[in-house]
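A single protein chain has been omitted from the complex, and every remaining protein chain is retained in its original position.
Each chain carries a letter (A, B and C) given by its place in the written order, and its residues are counted from 1.
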Amino acid sequence: MDLLITIVLIAAIGLLCGLAIYIVYISVPHKVPGLKKIDEINKLLPGMNCGACGYAGCFAFAQQVVNNPQLAASASCPVLLGDSHVVKQLEVALGVTIDADAMSKKAMVRCTGASEQVFEYTGIPSCKAAILIARGFKRCPFACLGMGDCERVCKYDAITIDPEKRTAHIDYVKCTGCGLCAKECPQKLIEMVPGRTTIAFRCNYPELKNIPGRERCENACIHCRKCFKACRYEAISWKKEQAVPEFHPEKCTLCGECIEVCPNRTLEFFKPGFGK
Amino acid sequence: MTDLLAIFIGMALINNFVLVKFLGLCPFFGVSKKLTNAFSMSMAVTFVMLMASAVTWPITHYILIPLDAEYLRTVVYILVIATLVQIIELFIMRTNYSLYSAFGIYLALITTNCAVMGVTLVNTDEGFTFVESMVSALGAGTGFGLVLVLMSGIRERLEISQLPDSMKGLPVAFLVAALMGLAFSGFAGMV
Amino acid sequence: MVLLKLIKRFYAIIFLTLVVAISATLLGLTHSLTADQILRQEHARFMAYLERMFPDMDYFEHEEELYVIYNVDDEIEGYAFIGSAPGYSSTIRVMVGLEDKATVKQVMIIAHTETPGIGDRIEDEDFTGQFAGLPVDRIYLNSDDVDSITGATQSANAVIRAISEAVEEIFKEQSD
Partner (left out) sequence: MIKWIKEFSKGLVVSNPIFVLALGLCPALAVTNTLDNAIGMSGAVMFVLLCSNMLVAVIRPWVSGIVRIPTFIVIIATFVTIVSLVFQAYIPALYESLGIYLPLIVVNCMILGRAEAFASRNKLSLSIADALGMSLGFMAAIVLIAVIRETLGTGALTFFGITLFTLPVLDEQPVSLFLLPAGAFLAIGLLLAVFRKWGLIKND
């Protein structure tokens, strides 16, 4: 008899538990407005929560975009900029037009890493740590140290480190332009450039006089102006203060003249497949 | 009041659930890779511990003990905990989605978190009153959170340190836990 | 039809309730099958401890918390009581046998899960043996007559506390 009472009471607890779940399941309404829409947008986003758009993750961005569709045209979500298929879907879902091309950004490493290593560094494998000792272990104090801080922070696997030259390479296709690496680099040598940039300028050495760059690195810009003079399409202007070239991709014809004349091979085509 | 303080410190430090009693180890090693995740997880665990203690206490003292059916406590407790977790999960998912996207994945882990079940069992074993049970749940949650946050801080550092390949990841986390455990055994005898 | 619809609608709840009910039934049956055996085991263990302490025991009687042990000739053989206190990692339960109401005959650790090799040294004869022959009122923390164990202070003190607290409770009631 006692057993029966026990069983009934315990079953009643089970019933209550089931009932509680059921009631919550049935009665708690979806309180977040437009949750379905937000979910739909959220699924289109990369889901990496990289924060490049300026919101706390993809879901937060989706929420904002649903409330204010125009935002999509000005935010810098890597998906908006990279994947044209997704951009179309987003345009349909939100009812706005997005000029993805104009907003796209890519990360560019302004160093070839060719500067000679002057001592063996065996400390904590992080650029931030390495830079504390004599401004890094390379002859050029502004060089890419290649300890992989940017590689670790990249959520899209776009960065690889060349272990020989100790320098970072960014895969143009995989790069979504989120800018995390640019924020992470202690040398500040990763620059976010417009996606249509044609010529990569691979030197970060900012000082004009003191010590001429070429002593420090075989790929250094020696401020010779040859590229500026070589360009027949006015796609290169000369910035006098820093004494470096400035490139204008809209006029560039990808002729490759500037790259050929550069004595130290500081210039490169930015995107693989450009030029030849 | 001093009794309650003694229970709190006892649960949080001396009998720390993770390092001394080995409860809640799966999340301890699973969710301690990043500091922010560890913090969210420990908040969620503490919350569920408090809820579970509050619900299981009356069940124990008004149903199981009068019926002389304490052998059923495992079934009843885990049923209640699983239900609670599911309700909280549903509720948060529907009302505050951004909170859910931050806590949701951890809630699912909590059903099988020995620490939550452990705190309800300890409360019954020690014969705590309702208030004492709540304090012990709070203490256990705090201790769990403290250790989880400490551990994740250390692991974030370990990520960039040079280790033999076979030591990377879990093995070194265990060794760190061992050292932390030694440190925590120093709290014994405090109360 | 209506019933069928209701069942369909609340299927999840009914299912869970059924599972819980079946589980409770199963456990209730298992419990009633094992309950006697559990009691017998506990009783046998208890008796075994008493018999080891008082080899001439025939039967015992309760006197509040105190067990009074009689031999075959109905003479009082001694007394025993059980005390407990939290140790390092578990609650330690001790059984104390008394010659008469003032002197300890023997102390036995009957339940603990202290750390093997460290805390479980409280079971050693070196430690428990020192209580034999002591007056009960000489057993308390930091007493001159009782030594703790180096490296297992927590566990050893718990044993001492278990005895002294039980003594206080039992004998205070009796002297009142």
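The rule is short, and it goes like this: a residue touches a chain if its C-beta (ideal position, glycine included) is under 8 Å from a C-beta of that chain, and two chains touch if they have at least 3 such contacts.
The shown structure was predicted, so the numbers you read here are calculated from the model rather than taken from an experiment.
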Visible chains that the absent chain touches, using the contact criterion stated earlier: A, B, C
Touch residues of chain C, complete complex, unshown partner: 11-13, 15-16, 19-20, 23, 26-27, 30-31, 34, 37-38, 41-42, 45, 90, 111, 113, 115-118, 151
Missing-partner contacts on chain B, residue numbers: 19-26, 29-30, 71-75, 78-79, 82-83, 86, 111-114, 116-118, 121-122, 125, 164-175, 177-179, 181-182, 185
Sites on chain A contacted by the missing partner chain, in the whole complex: 14, 17-18, 21-22, 25
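Assume only the chains that are shown with their structure count from here on.
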Graph class of chain-chain contacts, one of line, ring, star, complete, other: complete
Most distant chain from chain A by Cα centroid: C
Contact-richer chain pair (by C-beta pairs counted) among A-B and A-C: A-B
Separation of mean Cα positions, chain C and chain B [Å, integer]: 29
Separation of chain A from chain B, taking each centre as the mean of its C-alpha atoms, in whole Å: 38
Computed distance of Cα centres, chain C from chain A, in Å: 66
Two or more partner chains touched - positions in chain C: 20, 23-24, 28
Junction residues of chain B, two or more chains touched: 69, 72, 75, 79
Complex interface listing, chain B residues touching chain A: 59, 63, 67-69, 72, 75-76, 79-80, 82-83, 86-87, 90-91, 94-98, 101, 160-162
Of chain C, residues touching chain B in the complex: 20, 23-24, 27-28, 31, 88-89, 153-154
Touch list for chain C against partner chain A, complex: 10, 12-17, 19-21, 23-25, 28-29, 32
